[in-house]
Structure formats: structure tokens, C-alpha cells
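For reference, the structure I am asking about is given below.
Incomplete set of chains, arranged as in the complex.
Chain nomenclature is as follows: A and B, assigned in order of appearance, with residue numbering initiated at 1 for each chain independently.
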Amino acid sequence: MVHQSTIELKTNHHGQMHDLTERVAAVVREASVVTGTVNISNVGSTGSIGCIEFEPGLMEDLPNILDKLIPPSRSYGHEQAWHDGNGHSHLQSTWLGQSLTLPITAGRPNLGTWQQVFHLECDVKPRTRTIVVTVMGE
Amino acid sequence: MVHQSTIELKTNHHGQMHDLTERVAAVVREASVVTGTVNISNVGSTGSIGCIEFEPGLMEDLPNILDKLIPPSRSYGHEQAWHDGNGHSHLQSTWLGQSLTLPITAGRPNLGTWQQVFHLECDVKPRTRTIVVTVMGE
């Protein structure tokens, strides 16, 4: 069985994180899949999907470490294409990942207590994001 | 067809790696799936799943490069939540990934000769880990 739905998200700034866990769980419930997998994918190449303990400290730490290791700069080759100062956004998003697949057990995404699904805005301006959630199983 | 099983793992220290390849292959065999996919996911946000050539050199190199780029430190914002010195564990695990999906071909995970499935303990103390293995296909 396959069920697909989308989550719409408005983001405000570079480094902003959203907790998607309950919205993903709601799509799994709609699908009535008890055992299987759920794929969560950001449409576009400057946003990321992943898992983290969603608490205020890590909501600063994750964007900070990304900006430290892959810093904002006008010297990326990408700057030649668009001149919009978001070369680091692309590299951060690609390296962290734009897509995630999780197991479904007993009708819910199988996550630890302190493990949530997040969206991270890597771009440098507010965006409207579409996240595709695909449930497969039985 | 969907088949789901778990692998239990006891880990001893930060940076310890386990080769899960044969245990994942055994779950695929149990499922009698010839063609499809297998998802391998760590429950919890301070352990990682990935693929690597599982040999003693890389078993040191991978935790070393993670500790170099995302170093242990008491200065992470996460420290404010729990004061347990594992902010870097969360960031390493999130960036490397907690979940992996591989193709199944001819009844086995389709991997290269020097490509194995690993679990990496990113936390700073021994943990008992549950890894969920979900096989789908026909």
C-alpha cells in the first residue's frame, strides 16, 4: 500500500528549524499502515530533513556547526550562477541530506523518545517549503 | 511484502563501530524478499548507521574525523538541557545520519565487496541500542 501527502511550511530565516514529527505521524495514521516505511523529502536543494533531539540548545548548535564548517561566503563557484549569496546553503543542504526514510512500527514512525524529525532552512531568505511524505507498507 | 525485525547491540564507548552486514542479510533472508529495499534505522539520536569498508584503519579514521570537525566541548547549547557532555554526539549522529536504505538484489543487500553496513556509537557512555530493519519487496 502506498499513501502520499505533502506538508507546507513557511520559513523565516537561514538556520531555522521546524519539528515535523507530529505532522509526519499524522500522515502515517491517515495511511493506516501498521508496518512499513515513511520517506520525508524536501522539494528543493537548499533545505534539509533529518532527525535530532528537538530542544532549544541543538536548534542553535546544528546551524552553528554547519555555518562554522561550511561558512557563508561570496567566494563559492555557485556565486557565478546566481549572485545571491547562498552557495553555503546548497552545500549544507546537500551534505546534511534532503531526504530521510524511517521505519513504521505499530502504526507510528519508530523513533526514540528524544528523536524528532526536523526541517532545517539552509537558504538565506524566507521560503515556502513543500515536503513530500510517502508511506509504504501494510 | 513487508518484514520487520530488530537488532540489539551493546556498545561500550564513544566512537565504537559494529559491522551489521551479516545480521542485516539474515533479516533479508528471513523475509524471503528477492528484489526490494532494506531500511536500517538506529532508534535514538546519538547513534549512526552508514556504509563503509569495515577494516581497522577506517574504524579509527571515521570517529577521529568526526571528533576533529565536531569536537567534544561543554560549550554547545545542548549542554544547557542535560549537562551530560554529549552535544557533539548529537551533532555527529545527525550529520552522519541515523538511517540507511539499501537495495536488495537476488535475496541479499546489494553491496560492494568492501562495503559494509556499520553502526557507530556517538554517545559518551555505553548504550544498549535497538536497530530496526524493515524489508520491503517481492
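The criterion applied here is as follows: contacts are C-beta pairs under 8 Å (C-beta built on N, C-alpha and C of every residue); 3 or more make two chains touch, one makes a residue touch a chain.
As the structure is a computational prediction, the values presented were derived from the model and not from experiment.
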| item | value |
| --- | --- |
| Subunit number of the complete homomer, 2 shown here | 3 |
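Basically, only the chains that are shown with their structure count from here on.
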| item | value |
| --- | --- |
| Length of the line joining the C-alpha centres of chain A and chain B, rounded to whole Å | 19 |
| Touching residues on chain A, where the partner in the complex is chain B | 35-37, 50-53, 55-62, 64-65, 69, 95-97, 100-105, 110-112, 114-116, 136-138 |
| Touching residues (chain side chain B, partner chain A) in the complex | 2, 4, 39, 41, 43-45, 69-70, 76-81, 87, 90-91, 94-95, 97-99, 101, 132, 134, 136 |
